[in-house]
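All protein chains of the complex are present and in place, except for one that has been dropped.
And now, chain A:
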Amino acid sequence: MKSTLTKFSKLAIAISIGAALTVNAAHAEGEQYFPLQSYRIGPYAAGGSGFFGGFIDYLQYVNLKDGGVNGVKLTWSECETEYVVEKGVECYERLKQGLNGAPAAATNPLSVGIAYATLDRSTADKLPLITINHGRTDSTDGSVFPYVFPLQLNPYSEVSAIINYIGTQSGGLEKLKGKKIVTLYHGSPYGKETNPILELLAKKYGFKLTLLEVPHPGNEQQSQWLNIRRLKPDWVILRGWGVMNPVALKTAQKTGFPADHIIGNIWSNSEDDAAPAGNAAKGFIAITTHPSGTDFQVLQDIKKYVVDAQKGNLEDPKRFGTVYYNLGVVNGILNVEAVRVAQNKYGKRPLTGEEVRWGFENIKLDDKRLAELGALGLVQPLTLSCADHEGGGAVRFQQWDGSQWHVISDWVQADRELLRPIIEKSSHQYAKEKGITPRDCAKES
């Protein structure tokens, strides 16, 4: 933000001496812009401030350590959405043109609602829309959704990996037959998105599935948990958001359900979800695509170059290395990597959204590259393509000990072969409704 303000001041001075065009041209040569539809106030501010804090700190780190990407400085500005869809769209429109001549690389709203509302605009404006760990599942199919990237994990992969984990815990997927699984889901399109896949998996593996809805915001769940007490399930999958998560854990304790048989999804996996539940959260298991912690090399470097230099974005330094913060760092790594990959093709200069999209589609993060980035163990190996905008589809499981998370599993892969035809059916249906001709990914290079 400071860097953005500095540039803004420079521009103002330049305009006053009548050299605006020259300065704009200079910016265009030297900077790549990230428009940030952030949310730091409102009901979901805890998630927003952690995520965007991590994202900004990573961009700052790249600037301070390497002077940007191949000499192209990264710049950004924030627009407060409060997680409100209309404000998110307004911010998109305001920021999409870039800043002081620096072109926009991609948008990262971290909101299902805003992502849905700006999906068509992003495609029309040729500006990548990044929905890391969330968003429309069928946008995994890049032939229909060329500008949308549900990086790392789409919602279908998420539940598939959870069922695979439960299968492993039960002694094999065939042992799932006859087991009882309850899914407690947030009463919203996000919460309901995975229900058809869970039903499909229940049919495939023979477990008995019960779906229980918790009305938004989820601050009262007595009846759902009494139902769970009556059903006596083997496992409960918690597909929560915000306040729903600690309340679920507290109410589970009140009704005698063990926390170590509750598995939280990707939006039930932060410190802010478990800590407010106090003792009730001890033993709670949740998935993650990015462990919390500060031991990773990239986190140590951010600390050295950014945080210790008093240039960190977090108001509360204790949040450094938390789940939301680390997700922001991971998101930063993937965005910057896309710019770097695209520069190798288009030249070491600020890129258009269309060029950055090519970069995203050609990201290849193997262990060697992750080690170079200092992110081995923090980010899963990821290979994206025209056809596959998700790339990973694996999660690890972590358990809350009362004060912090501990990773308790290796990467557990979703059954992507099973999911792919369902994704394609949905994306082709979308293409038909919108009159889109899918790209031929075989011809993309």
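In this section, contacts are C-beta pairs under 8 Å (C-beta built on N, C-alpha and C of every residue); 3 or more make two chains touch, one makes a residue touch a chain; residues count from 1.
Just so we're on the same page, contacts and distances are computed from a predicted model.
Hidden chain, UniProt protein name from the list "Glutathione import ATP-binding protein GsiA", "Phosphoribosylformylglycinamidine synthase subunit PurQ", "Cytochrome c domain-containing protein" or "Branched-chain amino acid ABC transporter permease": "Branched-chain amino acid ABC transporter permease". Only one residue from A:120, A:174 or A:220 touches the chain missing from this view: A:220. Looking at A:36, A:59, A:197 or A:280, the residue that reaches the missing chain in the full complex is A:280. For chain A, the residues touching the chain absent from view are 40-46, 48-49, 187, 211-217, 219-220, 222-224, 226-227, 229-230, 242-243, 246-247, 250, 253-256, 272, 275-280, 315-316, 319.
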